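Provided herewith is a single structure, encoded as structure tokens, for subsequent inquiry.
Every protein chain of the complex appears in place save one, which is left out.
On to subunit A.
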Amino acid sequence: MAEPKTKYDRQLRIWGEQGQAALEKASICLLNCGPTGSETLKNLVLGGIGSITVIDGSKVEAGDLGNNFMLDESSIGQSKAKCVCAFLQELNDAVKAKFVEESPEALIETNPSLFSQFTLVIATQLVEASVVKLDRICRRGNVMLIFARSYGLTGLVRISLKEHNVVESKPDHFLDDLRLNNPWPELKQFAETIDLNVTDLVAHKHTPYVVILVKMAVEWAERHGGCLPSTREEKKEFKEFLKSKTIALDEDNYKEAIEASFKVSTPRGISSNLRQIIDDSAAEVDSTSSDFWVMVAALKVEFIANEGDGEAPLEGSIPDMTSLTELVTGFVISSAVNLSRTLLLSSYDSETIVLLYTYKTDHCQLSCRHYVNLQKIYQAKAEADFLVVEQRVRNILKRIGRDLDAISKTNIKSFCRNARKLTVCRYRLIEDEFNSPILPELLKLLTDEDYSVAVGFYILLRAVDRFATNYNRFPGLFNG
């Protein structure tokens, strides 16, 4: 057995230990192991999914070898589920692999309770009626369902579950949580200890942009009746104001401040997305509520309205920012070069460099201190916010009659850090989708440039399956 940490290294860098643990706990059921289903499982088995159960009643035919890599010539005539399962097991011996040689359609009719043991069911190439039935079974048993259908060069995937809550949603682009539009007292105090009107160029270039913006926003507000820049004109003016404070052309920290100046103008308080979540009726918790909603409740009534001053808990991390000037430019590293060699190779004469170097070193401590101290102020606020939320969570747990420690510190911390990014997904029953399609929505998508093709195929695939149900064969089978 290879060290799992090394084997899974490239994916652990994405979803971490926590994500990997969730994967290793999951138990997956696949219905029909054609190419779509087999390939799906292959990708889960490689990543170390907990267990798989392959359900398929068919025998392998020669034609299956042309589209399914999990089968080979020795598989012909044998159970497809067995052969696919054996190949998948070969990929990762840490995965528990099982198979059931029975038709999924029959099992849905005769043994619906079978499905309640799984975390998630992947149903491929099922007929309409079976999908609808399976969906109801899975909803009742709180089992997640993914329905996949491939047809020539087209296909569709549909997720069906009552509710999916994501704490670490890891969005692609998200504004960092600097709170420049609403600085708390400690951040303001820290900014006050730094003088921007120093004449020493090096010291001037050392100030991190967060400090510049906090101070400049205060100055701006004083001159504008306590308001921050909000209109386009004012934002432009604010940028000019920042520019006027620079004393040299190459002050990167001021450039960063100007680029980030819009962060001062972002609206205070929580986003409409978070507002929607805390206003959800599920946030009225009782003993049956999930941990997620207990933590949302703690945020809702207790934190945001009180200590949070209208805001979600602070994230606590800050981006890297210039807090030092590059006196000698062009020191970009291309390979392993040592410092003295680089100094000598540069276009400056070495004596000047050494002088500049010594001069800079004196100021360096100052600049590092600024950044690290700033980081500490953000971390301290995040920690304080977490402690308040944790207390609220414990209080709620007590109120609803659950164990006080039912939710771990780690989970609460992660919840606080991601509070601005919480995601709640809910899905309609497939039966509702089939019986009462939202026609205005479909018509809108059909005329939308980005979606019209996809929606067209959706309608065609639905028609194909309806045709197959009625005539027991696929359209176009006899064209040639």
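In the analysis below, a residue touches a chain if its C-beta (ideal position, glycine included) is under 8 Å from a C-beta of that chain, and two chains touch if they have at least 3 such contacts; residues count from 1.
The rule is simple: contacts and distances are computed from a predicted model.
Protein name for the hidden chain, per its UniProt entry and selected from "Ribosomal protein L24e", "NEDD8-activating enzyme E1 catalytic subunit", "DNA polymerase" or "Methyltransferase small domain-containing protein": "NEDD8-activating enzyme E1 catalytic subunit".
Listed residues A:43, A:230 or A:290: the one in touch with the omitted chain is A:43.
Within the whole complex, the absent chain has one touching residue among A:106, A:127, A:247 or A:372, and that is A:372. Contact residues of subunit A toward the unshown chain are 1-3, 6-14, 39, 42-44, 46-48, 61-63, 65-69, 72-73, 76, 90-91, 152-153, 169-172, 320-321, 323-324, 326-328, 331-334, 336-339, 342, 360-361, 364, 367-368, 371-372, 423, 450, 476, 479-480.
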